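Every protein chain of the complex appears in place save one, which is left out.
Coming up: chain A.
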Amino acid sequence: MLQSRFKMPSREELKKRMDNIPDNIMKECPVCHATFFSMRAGKQRTCPNCGFGFRITAKRRAKITFDSFNEIDSDITVPKQYTDEKYMAKVAKAKKVTGIKESVLTGIGTLDKMQVAAGIMDPFFVMGSLGSATGEKITRLFEKATDENLPVVMFTASGGARMQEGIHSLMQMAKVSQAVEAHNKAGLLYIVVLCDPTTGGVTASFAMQGDIILAESHALVGFAGRRVIEQTIMKQPPKDFQKAETVLQHGFIDAIVPRSDLKQVLTKLLALHQKKEDANG
């Protein structure tokens, strides 16, 4: 038996020493279950073992995806008509955590000098839920893209319609879809990247309207949640249910792209879909 030799600190002293170690210093990958030091996830916030991309804020995604990003409509936020205290507290916290005022960050990004209208939903802003202002920002983004002849890239990450805003939030699905349709009629490209999690009203509208639909590996993609389905059909859904990989097999996704390759793939797709006169110019 080996004997370490050290002075055991008092209980209070030990607690003080332990406090020097930050709480979230280790991370476990939910996919491959490898444990690693959080900082090893790097700027892209991916598992160093299997490459799984952890949920990230919209601002971080803009930074790691685009060469430059100019935010638009940054002041649009939850309308004043909503006054519920709990809801307001949630929104205030979300603004602090994410650094944005609604659950989607919109703007004009560049990739290899090509301009693109980009919308990035933030899973840390009230679960990326689709509120009235979220819908308004995305609608404006599509309208601007249509006016300026720009393709759109939309990163979806959402728990669905925002229940705190009731019917108004559900109406956003139709509003955004119409703007997407007008953009489509103008002959412009729309690429969707389904991120973890894309569910509910977002899946049921603009997340599935893309000309090209990509997904991040192991992202949850579905409409109703697992529990709701279980209780409705009284059966257990299969293990891989609502995983991007399963959804791909069933034909709703064109390709699964690991986060590390996403920038390159988007750049290529945009270059391939540039109009001829643009390419010559």
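The rule is simple: a residue touches a chain if its C-beta (ideal position, glycine included) is under 8 Å from a C-beta of that chain, and two chains touch if they have at least 3 such contacts; residues count from 1.
The rule is short, and it goes like this: contacts and distances are computed from a predicted model.
*Asks:* The complex has one chain missing from view, so what does its UniProt entry call it, picking from "Heme exporter protein C", "Probable chemoreceptor glutamine deamidase CheD", "TldD/PmbA family protein" or "biotin carboxylase"?
*Replies:* "biotin carboxylase"
*Asks:* Considering the whole complex, which of A:Arg40, A:Lys63, A:Arg226 or A:Lys268 touches the chain not shown?
*Replies:* A:Arg40
*Asks:* Which one touches the absent chain: A:Arg17, A:Arg226 or A:Lys275?
*Replies:* Going through A:Arg17, A:Arg226 or A:Lys275 one by one, A:Arg17 is the residue touching the chain not shown.
*Asks:* Please identify which residue in A:Lys7, A:Lys80, A:Lys96 or A:His250 touches the non-displayed chain.
*Replies:* Of the candidates A:Lys7, A:Lys80, A:Lys96 or A:His250, A:Lys7 is in touch with the missing chain.
*Asks:* For chain A, which residues lie in contact with the unshown chain of the complex?
*Replies:* That gives, for chain A, the contact residues 2-7, 9, 13-14, 17-18, 20-22, 25, 37, 39-40.
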